[in-house]
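A short worksheet on the structure shown next.
Just one protein chain is left out here, and the rest sit where they should.
And then chain A:
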Amino acid sequence: MYTQAMDIPDESGKKLAAVPPAHSEQEAAFEARIDADGRIEPQDWMPEAYRKTLVRQISQHAHSEIIGMLPEGNWISRAPSLKRKAILIAKVQDEGGHGLYLYSAAETLGTSRDEMLEGLHSGKAKYSSIFNYPTLSWADVGVIGWLVDGAAIMNQVPLCRCSYGPYSRAMIRVCKEESFHQRQGYEALLVMMKGTEEQKAMVQDAVNRWWWKCLAMFGPPDADSPHSAQGMRWGIKRVSNDELRQKFIDATVVQARVLGVTLPDPDLKWNEARGHHDYGQIDWQEFWNTVEGNGPCNKERLSTRVKAHEDGQWVRDAAQAYASKQKERASKEAA
């Protein structure tokens, strides 16, 4: 699911240099392909900085899918009906599947899944900060579907046209599944809003807690967005953070009205002259605090992933050992 605008710097990002002017034939061919809106494939030559940017972006996206399983996974055991339980398991499972395709897409760039996981577990690689907030009620599951997946889709649809072939193809499938999740989340909320007063209050409370976090998912304002320009040039990023955020807000206001919830922003109003909604100030300090590791759940999320990985070591070792034994037996039989 969910990527935030992938220009959140991490350790690998800091090493990125601006792309040098094209001077070799290979570079000229690469630039020409990008200019013609063509796709770059794994076997094609590409500038090292393009490769690194993609690995950083795709692996951050994959990590976000995997970490993103945890906040919603928190409600699987307590889902209030068997139908909702099945929907939620299937959804969280889809996120795992997205992680799998994205790790595979990134592996085509020459970085192994193990290396990427090492980046996540050591804290070097980032993942979408939206998952560092707790899921406090069942309504959070619906609101994550509606707003978080909704924001992710806004971010991700342009990536279906990303210049790197394997990523753009993975994103086509991811986006289809995400829009299904978004509709499921919204439908779950519609049912709750037709229910008891407690259910309605639960939905409003969840919207209040997630709204601003979702707006921050699009990343810093364009003026403060360091990697955006290069990303745009390379066809990795297609639409700016602020444009995507505005599009999301404009779409969501109508949906909120149909649902019967209030979006918690007193400055939110239609601006006839701009043809868009105006909105209030996002708390960027809180956003950066969370990105830097000091949000409410950063430590819980990451250490849960690390624990799952460490606890699973013996399982992976067993699979390896068994496969080696089988191979040995097969070669002995052949000999």
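Points to keep in mind about this one:
Note that a contact is a pair of C-beta atoms (placed from the backbone, for glycine too) under 8 Å apart; a residue touches a chain by one contact, two chains touch by 3 or more; residues count from 1.
As a working rule, contacts and distances are computed from a predicted model.
When the listed names "NADH-quinone oxidoreductase subunit F", "ABC transporter permease", "Phenylacetate-CoA oxygenase subunit PaaC" or "Ferrous iron transport protein A" are checked against UniProt, the chain not shown comes out as "Phenylacetate-CoA oxygenase subunit PaaC". Here the missing chain is touched by one residue of A:I89, A:L136, A:V239 or A:L268, and it is A:I89. Of the listed positions A:Q43, A:S77, A:Q285 or A:S331, the one in contact with the omitted chain in the full complex is A:S77.
As for the chain not pictured, it touches chain A at residues 66, 69-70, 73, 76-86, 89-90, 92-93, 96-97, 99-100, 103, 138, 188, 191-192, 194-196, 198-199, 304, 307-308, 311-319, 321-322, 325.
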